[in-house]
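Excluded from the complex is one protein chain; the other protein chains are retained at their positions.
This part shows chain A:
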Amino acid sequence: MAYAIEIKDLKKRYGNGFEALKGINLNVEQGDFFALLGPNGAGKSTTIGILCSLVNKSSGSVSIFGVDIDKDFPGAKRYLGVVPQEFNFNVFETVFNVVVTQAGFYGIPTHVAEERAEKYLKKLDLWDKKDTQSRMLSGGMKRRLMIARALIHEPKVLILDEPTAGVDIELRRSMWEFIKELNEQGTTIILTTHYLEEAEQLCRNIAIINSGEIVENTSVKALLKTLSSETFVLDLDETIGEVKLDGYEIRLVGDGSSIEVSVMKGQNLNDVFAYLNDQNAKVVSMRNKSNRLEELFVKLIKGSK
């Protein structure tokens, strides 16, 4: 079975000499929920730009569902829906027209386009805004409009470039519910985001790109297993004095009503809980100090420099 996306030795050098991609190789399986992460300027947007024909590649090959973009780019584009980072619709068009017009560019007859526009605008809570000029929408609505537009030709791969930037929490959650639903129905999702907890919760596989090179490409599970230690914050019902437990690094936080525990690979929290129990300290809540993927991300990016 062909990969949803197959990238081989992809290079991009811009006119000013900047080498944005230094020969990356990447495969995304059909039906995957894939995260492409990296710091600003790492090459994520260039990669996505090449996939959807907004950037000309310097060399290498790209296939979308087995269709080589050098041989049949229009054919390959049919499989792809793109939600870009920046708003790129005609701001003077109504919401409905933005979506229906995009369908026309894919050769979809008007009556089919209008039915689909209604379906996706309703799904994304934009139906009551269908006659509103798109410039009048809020930031979150504009993002949802771009998702509806990207889905109008019912693509097999949906690329979301920072889709939740500037979107409030409630909206972000409903947006992800919808995207998860799409993925469950078989649509391959490729996501770039700066919210790494999103990538951890949603994605099965992950690639980390830095300075135009892929520095990690694995499953989220496998990547998280490589964590050598995790730091947890335990909130206690009362303040505690000194905490000392052999083999564990434990620090008091603030007035001692919370502690930070670093758990190395092979260790477990049961020892800590047993120790706290002996001290008559009750744990009322517990959380990771920072996102696990974030810790790995920072480590990998630093390591690749």
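Keep this in mind: a residue touches a chain if its C-beta (ideal position, glycine included) is under 8 Å from a C-beta of that chain, and two chains touch if they have at least 3 such contacts; residues count from 1.
Criterion: contacts and distances are computed from a predicted model.
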For this session: Tell me the UniProt name of the left-out chain, picking from "ATP-binding cassette domain-containing protein", "Paraquat-inducible protein A", "Transport permease protein" or "Carbon monoxide dehydrogenase large chain".
Result: "Transport permease protein"
Seminar exercise, completed: Given A:26, A:80 or A:272, the residue that touches the chain left out of view is A:80
Seminar exercise, completed: Full-complex touch with the removed chain, picking from A:25, A:90, A:201 or A:277, is A:90
Exercise. So that we can see where the missing chain sits, which residues of chain A does it touch?
Worked result: 14, 49, 52-56, 73-75, 77-78, 80, 82, 84, 86-93, 101-102, 104-110, 149
